[in-house]
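Reviewing the structure listed below.
Some chains have been omitted; the remaining ones sit where they do in the full complex.
We call the chains A, B, C and D, going by the order they appear; numbering starts again at 1 in every chain.
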Amino acid sequence: MSTATDGERTGLQARVRRRAERLRDFVDDTSPGALVTIAVIAASLLAAFVGFLLVSSLTVVPFIVFLAASGYGWLRHQEETALILTLTTTVSTLLILGLIIVFIFLESVPVVQYESATVFGVTVPGLRMFIETRWDAVSSPVRYSMVPMIHGTVMVTIIATAVAAPLGVAAALFLSEIAPAVVREFVKPGVEILAGIPSIVYGFIGFTVLSPWASDQFDLTGQGTYLFVGVVVGLMALPTVVSVAEDALSSVPESMKSGSLAVGTTDWQTMTSITLPAAFSGVSAAVLLGVGRAIGETMAATVMLRGVPRLTEPLVNVFYGQETLTSLIARNYGEADGLQLDALFIAGVILFVTVLFISIGAQYIEWRMRRKLGGEA
Amino acid sequence: MAGATRSKLVEAETTGTDAVAAGAVGLSAILFVLSLAALFETVTISEPVAGIPVVTLIGGLLVLLGGAVITFGVGSRLGYVETQPSSGAGLIAAAVAGVAWFTVAGGAASQTLGLGTVGGVAGGVVVGGVAFAAAALTREDIGSTVPIGSLSLLTGLVFIADVIGPTWIWDLGWEQSASLTAEFVIPVATLFSTLFAGWAAAKAYGGFGARGRRMGAYTLIYLNALSIVAFLFILVAFVVVQGVPGLMTGVQFGAGVGPETTLFGFTFTWPIYVPFVMNGVALLNDFQGVLPAIVGTIWLVIGAVLFAVPLGVGAAVFLTEYAERGRFTQAVEVATNGLWSTPSIVFGLFGFAFLVPRFGNQKSLLAGMLTLGFMLLPLVVITSREAMIAVPDEYRDASVALGVTKWDTIRSVVLPAALPGVVTGVILGVGRIAGETAPILLTMAGGTFVPGAQTVDVIGGFEFTATPPFVANPELLQATSALPYQLFALITAGVGLGDNVTDPQGFRWATALVLLIVVLSFYAIGIATRYYFRSKLRYE
Amino acid sequence: MSETETTQTEEKRSDQPLQTTAGETEEETRPEWIDYRFDGKSKLTSESLDVFYGDDHAIKGVSMDIPENSVTALIGPSGCGKSTFLRCLNRMNDRIKAARIDGSVKLEGEEIYQDGVNLVELRKRVGMVFQSPNPFPKSIRDNISYGPRKHGDIEKGLVAKLLGRSDEEKEDELVERCLRDAALWDEVKDRLDDNALGLSGGQQQRLCIARALATDPEVLLMDEPASALDPIATSKIEDLIHKLSEDYTVVIVTHNMQQAARISDQTAVFLTGGELVEYGDTDKIFENPESQRVEDYISGKFG
Amino acid sequence: SGQSGDSGSGGNSGGEGGGSTSTATDAPESGSGESMEGETESSSSSGSSSSLLTAEGSSTVYPISNKGSSYWNSNAPPSDGEYWGSNSESTVPGWSEIETDMLIADYFASQFGFEPTEQRSSPPFPTTVGLSHSGTGCEAVVDGLVDIGNSSGPITAELDWSEERRDETVVDNVVGRDGQPVVVSADVSEAGVTQLTGEQVRQIFQGEVSNWSELEGVDYDQEIFVIGRAEGSGTDTSFRLNMLGDADAPMEVDTRQGQNQQVAQLVQQNEGAIAYMALAFTGESVIPIGIDFEGTLYEPDPDAENTIFDSDYPLNRDLHMYTLIEESNPNGGGRDRREAAFINMFLTEFGQTVFVEQNNYIPLPTSDLEEFKSQLEPLMA
């Protein structure tokens, strides 16, 4: 590993050189007409994009050029035009992620400055949002602490995971290993349909049926509990867990399962000792993705929660439900302006970064699993 | 292998003792249903059935269940029942028993004995520890029946003895009042005792050992699957039952009762009139409806699909067919997966910050379309990629070996073969975005009660102008309504405002039902497409 | 079964009755339909066995009697149903949803296709090694001891350790014996705790054989165990099979006729369509087959 | 006969729309069979002066402005007493002042120079009303996103503006008044809480008491469920301003809801609840209570000596429809003709009765109406 940097550098150089070579080959192999066409396509599209970013009314001109060039290219140089167009679409996908990052981060800058805090003489921008617990956008001192919402999100997510993970993994096992073909044909679409039920419908039922019921059962003052928001969100995350975990379980090679059965084990022993351990990474990725879903769930939380950014007392009091990061945004974007609006973007940033990390983590785990099953471990 | 034992190749007939275990499983099933009914107040726990209060009845059944489970376990240990127990019940069973007893003992110590939190925890740890040890360290037939059976026994006795009666309540003493009431605790305690005991009984029925564990686990797993399906069924049925009255108000059948529609110059009159989906909200209506929201949803979906599908399929083509696997493809993969898991509200924020200022600085249909398009995009990329990767390389090789160029191969061989997968993915994705509220809340949401006359009309909205950009479409640049948003607005703003809606609650449920129907139709189409293509691709 | 404590060693194998209703099955009459007669006891007997995959008739009325403690080879062109037949012998075909099986297979006279057959027990007695090596993604040691642990013959794990019931010595003994039997011990003895997926293909295949031996089966079914191996690994496995036939009944599928000729005592030739065309002593089949089709096949006219 | 989206249904199932069938046939030239596409097309493509008039904001003003908008978009004929409020049986106040045979929107629009369409459901220009809160409405109108910003609180408090800035930027069209009530749930009312002192209300909303029994003279052991409106809503701002003394006064509530209706629903669904809202949303189980301000008890009963409908009730507030002053229309004091035509409808005696009073709000005195009329003279046709 000592020569890692060295190796990397030469690797990088080699890569750059290869890239350049390939580009030169491409230019050599391509007719001048095609080259001009794709150059025009690329340039006009870039111009249109820049125009759009700058809110220019001229955006449409390069866009029309782009359409015309693409049309011409399609007729005359289809091979090259297809390449450049598909490349463009790919770059756009990356670009969208980039734009999301840039825009929600940019919008949240002012509140980060406002909420600076000084620790040990060092002023850390944004720190106060995480060390104080007060959110009050109206009466002074105006504070935009994220702590209550983070607490709410954590509570909801924990409860949701406690619901979705075991039930989801069990259902995935059922679908991939146990269910007879006929049953499977019914249950699997059923789970998919469950994923399709709009969250606002869950929220509506939660608000009108579940919340008053819970208020009654637990003798609560008013309605709106993390417990039942968590349960509802858990049910909503369930299909994600089931389908990803099922994929992982069924990607365990049949030969491994047969191998276990052939030494005379029950299918349950095979599942617990071979299939689940082999698919463990995939199953944990499924749970992680389910967690991601739960964190990002908005509407059910918005209509069921109380909408007061405050910590519950004690912190484990699941019978009260104040606010989550998502519901804060959905509830307040309308009347918010200035710093308060920026604070909503901070909530968005926290959500986005958390879920992005979870997603990357899940992908890493899955990648490792694939490698392991490929025999490289 | 010294000590290896052979069991019989062919199993014996069911015996009387098996019947006991089977009976216990059946009893658990009854109790399970009963506790659910009590939890949702279909059965009131304080009311008597045949002269016995339900609580006492439940208690009695629990005692019976616990007794049966323990008896079977002890009987097996003493050799009266023929089983094949392993040497221990296993860590998981032990942990379950430990936690259950910890909860019970902790609660009892702190509340009934009044020892407070510390005492509660201490008592819980001691009793839970004993239960854990009893389950872990004894032979399986004892370990998996006695700790769990006695839990059920105890719970039953507590109910019978009225220690926890219908009026019992435990104020948690937390800042805002929150209490555990008998209405909740009794059904839930019954539910858990029953689940545990049912599992132990199923294990016993399987004769413990490998087969017993399989039996126990399968019982729970089947129950879980059944519950999920039942939950889905109940959910949908509930919305249907609640929504149908509102949806059906004012429905008429017969020639000429419906509104007129002109399609391709041909005008016809609908033979059915469903005001709820054919009207907007207006003063002159007999019945109010949500037509503008339905049309808004349809246009949203069309816009999102037009944006995301070409982009997504194009990207998938590039990634699978052109790009070499490397940093770049990896980055795109991470990005698409990241986008896929990005919360919808974040897309909403992004649309709010990025699109709204660029489309006339106001919420608009176009902004909503694009925001949903952004959401749909990663799904299209992922599913299209999967579909294209699944196209066997043989097809590509065959085409290339015939001297066909790359793009021609993609167009004529890869894309057609991948089409089913792409289509299914898109339809399922559309189902998801059609029900999304959060993103359009921030980017598109228009009026709450939209008159039918303001139903968005994208095609009719195109205008041709003499100056660039030559075409304009004010309809696209205006806010409109969509079903999920409409439902949200109805929840938050209510419907009691218009004088014309006689049954506001029915109106809301009907909106929920229509939304559900729209979204689930997409799913149904998606799933059906998949079946169709799958059967077609398998080829006979 | 917990009460029956038969000690099974290699020397003394339990030939206890397989059915509770023991009785008539124990007579040693060779079925009268058989046209191949051998000395010694018969172990596995299939009678007019048919297998369908959906509408596809993969095995057509195969009747065959397999003698104990010998090597029986199944040969035939690709797709003729060798693997299918082999998998019928320990009911591994039950795993394939599309498969439907008609007819009878008897293990020591006891029907394995009847209600109430304990599949776990059957597969313990009739072990199997698959065409491509399929070790578990566990350590080499755990691969071997997996079966016995699941059967409760070896106790291991945290609880067992706490109770002092851990059978570590027994496990070590077992692992060593099985690996020696599979001619793998010397190569892996220093890395028993490494992941088995790190072994080479040939080593993996031998590990799978060792794994099958660990549950002490009476019959060992092998589906082309050397198909993916180099000549050296192949010859090791052939030697091993030869040695195993002293204690076990071995049934082996191979696509390599020379291999069949080298290692088997009896050979059964299947031809396309799932028919058993000829079955008899290996020498006879290879030197003097009765059917012209078998002769064509063996001399390489097709396949 | 066919029907377009919102003209009455073919059936005659009574209710409020009972007469619509006949009216639809009364106006054959209206082309009532025309498809929706046709209607919207004509409305969106005929120049900016007849383009959609948009309003947005306060949920308190919403009932007024939405009802007005419904009337406007229906463009009903005067013979349809159901909507005009005047028929053989009764006559709304102000009817004599109008006395026209034009369709309703045609009538009000034509006063400001718009061509009558003479078609039901097709006003000279359509209107739409969005529902959110006052703060949003104020901002939207200032940003030019909508034509009219509804607000139940003064824009000065909503956006923290000076009065000068207000006068320079917007026209304040006051269309009615609200006697903002404090309401309790049915169980609280049954427990005998029918009035509180101003101080008690303040204590409740600033978290100083948490159980009804802690209040003097109340014997009801029940946690108080304190419901607030969203921060930034006019109702919230007015309540802080008028009850707690400052638009930024601190509050402590158990839950905050976006709109009045949702507050009403929560009060209905829960025990021990107390909330502040707009008059239009009170009901059988959303019960207004009397409040005693320094010895004066303002009762919810309109016939009492001092009532919450009185203008000196401290929580009494104006309901605004702000319009933006634009240089393009100097004549109407900053209003353009569409805005003037629409708002004018509310500021007639007819409008005050139908849109304000019938929604349980307090109509404006005649003097105010006349002053408004004089401001609009220059725009009138």
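Methods note: a contact is a pair of C-beta atoms (placed from the backbone, for glycine too) under 8 Å apart; a residue touches a chain by one contact, two chains touch by 3 or more.
Remember, it's a predicted structure, so these values are computed and weren't measured experimentally.
**Student:** Just one representative per chain kind is placed here; work out the formula for the complete complex.
**Tutor:** For the whole structure file, chain stoichiometry equals A x1, B x1, C x2, D x1.
Basically, only the chains that are shown with their structure count from here on.
**Student:** What chain lies closest to the overall centre, CA atoms only?
**Tutor:** B
**Student:** Suppose each chain is reduced to the average of its Cα coordinates; what separation in Å results between chain B and chain D?
**Tutor:** Here the centre of chain D sits 40 Å away from the centre of chain B.
**Student:** Centre to centre, by mean C-alpha position, how many angstrom separate chain B and chain C?
**Tutor:** Chain centres of chain B and chain C, defined by C-alpha means, are spaced 46 Å apart.
**Student:** Where does chain C touch two or more other chains at once, residue-wise?
**Tutor:** 120-122, 124-125, 150-151, 214-215 - these are the residues of chain C that touch more than one other chain.
**Student:** Please set out, as single numbers or ranges, the residues of chain B touching at least two other chains.
**Tutor:** Only 176-177, 210-211, 491-492 qualify.
**Student:** Which bits of chain A are touching chain C when the two form their complex?
**Tutor:** Against chain C, the touching part of chain A is residues 181, 253-266, 269, 273-274, 277-278, 372-373, 375-377.
**Student:** Quick one: which bits of chain D touch chain A in the complex? Just the residue numbers, please.
**Tutor:** 132-133, 135-136, 139, 223-225, 227-228, 230-233, 240, 246-251, 253-258, 266, 269-270, 272-273
**Student:** Touching chain B in the complex: which residues of chain C?
**Tutor:** 1-9, 14, 16, 18-20, 107, 110, 112, 114, 116-118, 120-122, 124-125, 148, 150-153, 155, 158-160, 162-163, 165, 170, 174, 214-216
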